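Take a look at the structure below.
The complex is shown incomplete by one protein chain, all other protein chains being positioned as in the whole.
Right after this comes chain A.
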Amino acid sequence: MSSIITLEPADYMTVAMARLIQDGERIFHGVASPMPAVAIQLAKKHHAKKAVYLSIAGTADAVPTEFSRHTTAGANLREGAVSEFLLSDIFDLSARGGLDVAFLSGAQIDEYGRLNLSAIGSFQQPKVRLPGGAGSAALLPTVKRAILWKTTHDTRSLVEKLDVITAAGNTEYVITPLAIFKRGKQGKLQLYSIFPESSFDEIVEKTGFKVEKHPQYHVFEPITEREWELLLEIDKNGSRFSEFR
């Protein structure tokens, strides 16, 4: 990687997501998921050619030629698909044990990788009413491994206690602009890797739950030339930045 380019958190996060995808896996993302959408194509072009792409746009194995910055449920995500595969099919696939990876996010994530997408404050009288859990409470417990992401890393988003437990289940990784957590002993998230611009102390300070290093803790491998080329080629519109203001 050339050192002249300033990499953004979205670059690290997208590459990190791609690297966690294994060849042959069936992978799903929902709405408002620009980084996972790009990451899946990156993985497919890089090391996971036989990964199967399932999206909320309702098809299997689409090969989008373009990613928009305005929607991740649009018709562009249906280009080149081989089959209709609706959201309802994805829930069924997951329920019967055929979905390998789901990318999910939430307003709050706790140390068990559980999600709050419902409310800040109480459910009945919320201080902030959140979007709603969408498919997360159905997918998180049934998918083999969930990769969560958060575009902010602070004590408000990575919390000790969720205000509402919208979804719980098989969270394996959590990716933030600063780091990657992986589920470890007693089902708790542990620090798996740190992105170059951050530090262990910063992670501890900005995380609401207790931070321990995962046995597989390592320094995040620099983005390779090949990954960078593919990232720019796949995401020429910069849709990966659209979740960041």
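Before moving on, here are some points about what is shown:
FYI, contacts are C-beta pairs under 8 Å (C-beta built on N, C-alpha and C of every residue); 3 or more make two chains touch, one makes a residue touch a chain; residues count from 1.
Operating definition for what follows: contacts and distances are computed from a predicted model.
The UniProt record for the undisplayed chain lists the protein name "Glutaconate CoA-transferase subunit A", from the options "NADH-quinone oxidoreductase subunit N", "Peptide/nickel transport system ATP-binding protein", "3-isopropylmalate dehydratase large subunit" or "Glutaconate CoA-transferase subunit A". Looking at A:91, A:209 or A:228, the residue that reaches the missing chain in the full complex is A:91.
Only one residue from A:14, A:41 or A:118 touches the chain missing from this view: A:118. Across the interface with the omitted chain, chain A contributes residues 31-32, 34, 56-58, 68-75, 78, 86-88, 91, 95, 114, 118-119, 123, 125-139, 141-142, 164-168, 237, 242-243, 245.
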